[in-house]
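For this depiction, one protein chain was excluded, whereas all remaining protein chains were kept in their positions.
We just call them A, B and C in the order they show up, numbering each chain from 1.
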Amino acid sequence: MNIRYFAWVRERVGVEEETIDLPGNVKTVADLITHLKGIDDYHAAAFEEEDAIRVALDQVHVETDEEIGDAREAAFFPPMTGG
Amino acid sequence: MNIRYFAWVRERVGVEEETIDLPGNVKTVADLITHLKGIDDYHAAAFEEEDAIRVALDQVHVETDEEIGDAREAAFFPPMTGG
Amino acid sequence: MPVVAKVKVQLEDFDVQAESHRLTSGRRDVGALVSFTGLCRDEAGTLTALELEHYPGMAEAELSRIAGEAIERWPLTGLTVIHRYGKIPPGDNIVLVVAASSHRRAAFEAADFLMDYLKTRAPFWKKEHLVEGGTGAWVEAKAGDDKDAARWT
Partner (left out) sequence: MPVVAKVKVQLEDFDVQAESHRLTSGRRDVGALVSFTGLCRDEAGTLTALELEHYPGMAEAELSRIAGEAIERWPLTGLTVIHRYGKIPPGDNIVLVVAASSHRRAAFEAADFLMDYLKTRAPFWKKEHLVEGGTGAWVEAKAGDDKDAARWT
């Protein structure tokens, strides 16, 4: 699965984008976050304030209880500050 | 006193502007309207629907119970439709 | 420095770009610019023009009073109101309000307020000029306009 990071989430993880293999027990976005936090200290730091992270699956906003299903891309980022 | 008329009030009276001498018993705008209605049939027709007439004294909106006082100009017109 | 509104009543068209630029140029404190343009509308295809009559002197004075009230109520960095008079064909501009502020809520509300008050208080009247046969009726004021204005009291 393709994972993208933006703004300070990207800076903390240290990469813009990465491809990961989803273990079978990762069903929801929340599961995915738990999985990503285990990768290394950078990922762990990025997801430390979990409430401050927003998620999109295939470029649509979702909540963390959303099933990942067939989604090909997940993106993680802070609350938006455009406009 | 200088009296000005606008829009359909002007069309009914037949003049844009006229100068009249105020009789002593004309104290308020309502008194003035009563006085103007007596001038001729045109004036009477213009003020027939009295509720549809708006008034300004010296270029400031007022209600019909307003005292004329030292005002030099009164204007009568329908509800405004600018914008 | 207190903000002073620019108020104009004029025959000629206005330049929205130039008016907007005047309120933002060389500044770093304007975060939001809201402009409202009111145009002559004619969905039925019956009009050649709307003719706008106004009360010279009072039109400027009343627009200035309304603009001054907007400046008192919202933290604006600039405000411009231009209202045209004379014959205006469908598709052409009638009125412009531009409100600038540090914050968008103030700019939106001030422009909205200004249009509502202007509609019910500024001494302008519209008469129809018809495709078929000379002048038509005076446009009637709408009850909705009074309701809109009452939102701000």
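In this text, a residue touches a chain if its C-beta (ideal position, glycine included) is under 8 Å from a C-beta of that chain, and two chains touch if they have at least 3 such contacts.
Everything numeric in this text was worked out from a predicted model, so none of it was measured.
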Mind giving the shown chains that are in contact with the missing chain? A, C
Among C:V9, C:V34 or C:M58, exactly one should touch the missing chain; which is it? C:V34
Please identify, in ascending order, the residues of chain C that touch the omitted chain? 16-17, 20, 24-39, 41-43, 45, 90-91, 102, 104-105, 107-108, 111-112, 115, 148
Provide the residue numbers of chain A that touch the chain removed from this figure. 4, 6-8, 56, 59-61, 75, 77-83
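By our rule, only the chains that are shown with their structure count from here on.
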Counting C-beta pairs in contact, which two chains come out on top? B-C
Euclidean distance of C-alpha centroids - chain A vs chain C, Å: 48
Centroid distance [mean C-alpha coordinates] between chain B and chain A, Å: 72
Centroid from C-alpha atoms only, then distance chain B to chain C, rounded to Å. What do you get? 26
Where in chain A do residues touch two or more other chains at once? none
